[in-house]
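The other protein chains are all here in position, but one chain of the complex has been omitted.
Chain naming follows the written order as A, B and C, and within any one chain the residues start at number 1.
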Amino acid sequence: MPRNDDKLAPEISVSQWFNTPAPLSLEILRGRVVLLHSFQLLCPGCVADAIPQIRRIERAFASTDLAIIGLHTVFEHHEAMSPVTLAAFLHEYRIRYPVGVDQPGEDGPLPLTMRRYGLRGTPSSVLIGRDGTVLHHAFGVEDDIAVGARIAMALAHPAPVADCEADIRSADGCDNGSCVIP
Amino acid sequence: MPRNDDKLAPEISVSQWFNTPAPLSLEILRGRVVLLHSFQLLCPGCVADAIPQIRRIERAFASTDLAIIGLHTVFEHHEAMSPVTLAAFLHEYRIRYPVGVDQPGEDGPLPLTMRRYGLRGTPSSVLIGRDGTVLHHAFGVEDDIAVGARIAMALAHPAPVADCEADIRSADGCDNGSCVIP
Amino acid sequence: MPRNDDKLAPEISVSQWFNTPAPLSLEILRGRVVLLHSFQLLCPGCVADAIPQIRRIERAFASTDLAIIGLHTVFEHHEAMSPVTLAAFLHEYRIRYPVGVDQPGEDGPLPLTMRRYGLRGTPSSVLIGRDGTVLHHAFGVEDDIAVGARIAMALAHPAPVADCEADIRSADGCDNGSCVIP
Partner (left out) sequence: MPRNDDKLAPEISVSQWFNTPAPLSLEILRGRVVLLHSFQLLCPGCVADAIPQIRRIERAFASTDLAIIGLHTVFEHHEAMSPVTLAAFLHEYRIRYPVGVDQPGEDGPLPLTMRRYGLRGTPSSVLIGRDGTVLHHAFGVEDDIAVGARIAMALAHPAPVADCEADIRSADGCDNGSCVIP
């Protein structure tokens, strides 16, 4: 099946990496399933719900070639969530998977990758298939069973062309823990 | 691929059905993925953990042809967990999927299906593929992500021949909620 | 301070006791704070919420003279929740505090003590002071902090005359786990 380049996941732009010896890119990871996990360290829903779920995903798929990439997509309180604070956060929360700081935008508070993907806020996640296409993206934290099912299918198959969005939370501001871009 | 009859899931023996207009059997359900959920109504781990997980499975796979079958596998306190009590239990816990009473054994406390499958206690689950073979069985409650992954794979594929066992709990008696056959 | 006999907690009527060498009564327990815990073994909210809270109360007040008394107040599915089933339930759930079967009513489904206290359903609790007066009764499960505060105050003081009711759940039927008398 020919790859539909229109559906290719846009490349990520990262200004600083943690937990990886060398910079990463989707290009480098092509051929593997990639779970992009967008968060902010001061986002309550990220800390309480999304990061623990990422841990469970790490454990459940430890024997596979799933690549989990954290993306610190700061869109508010920029001064409060600097890389120095992120480094301490990753240390205290014992986060071992690679985490990139989303490249700050030049004209506005939204960082580049976040804007490129049209993410609505944090936590968000994007599942990218072995062929580099976006399989699923979600704002908020989805049910573990559905998440497990979706990743397993992505690992088993060359990614079908599909693009759907699930909005778990219709919050505005940081109601209920997740943070929405104003 | 020729079906390996040696791996065929043994038929279930049920003395009384609830929540189904007609008796069920694995033979009737052949072609669908079947999740056999073995429980006892007085087993704490069944009530606190396994039944809520079954609800989440129902929800996550509502749009698929997954068949969930409860099996009341009483191996102790038989008089306390009669079908009359089971009927009230199903009503109070709003359980809507078909539930069968495992056929009482003639020589000993273990009911027939439970013995046939070699279940170690409750809660237990058996995942049966579209071709009628056992894909997985577990004693205790497994992680939601792993469960979601496994069911999704079973729904996507004709079942490969596989037989493995996961023992979540190594309890004896009803320690930690699950109940082990003495 | 003279005791206000109008506020005296009505005596409990029990047809069968478990976990106690001799029958109990409020008369016998006079001078101690008594927590009456009304439940049904097939009431989901009792099993999931109220009984675990009773365990935490037991632990927190283990060094005091608080008396915890379970009362099996069956008002529906009588045949399903017989003393035989209750005995197995207490065994499986490892309940060690004294539990009495509320005396069945002669004309109607409500047992005697439940009717005498005007309980609205299960789970319910009644806190009785050292002087035998009702300090508090609640339908549903209240917040642990408030419960801890209330019991501590009762243990510290001769009970003031007070009678209030908190309705945690306004369920009807067994919505949300608790069961309401029809």
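Following the convention adopted for this analysis, contacts are C-beta pairs under 8 Å (C-beta built on N, C-alpha and C of every residue); 3 or more make two chains touch, one makes a residue touch a chain.
Keep in mind that what you see is a predicted model, and the values were worked out from it rather than measured.
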{"item": "Visible chains in contact with the missing one", "value": "A, C"}
{"item": "Selected residue (touches chain absent from view) among A:F39, A:F75, A:F89 or A:Y117", "value": "A:F89"}
{"item": "Missing-partner contacts on subunit C, residue numbers", "value": "56-57, 59-61, 143-153, 156"}
{"item": "Touching residues on subunit A - with respect to the absent chain", "value": "42-44, 47-48, 77, 79-81, 84-85, 87-89, 91-94, 174, 179"}
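In this text, only the chains that are shown with their structure count from here on.
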{"item": "Overall pattern in which the protein chains touch one another (line/ring/star/complete/other)", "value": "line"}
{"item": "Central chain of the complex, centres being mean CA coordinates", "value": "B"}
{"item": "Multi-chain contact residues (two or more partners), subunit A", "value": "none"}
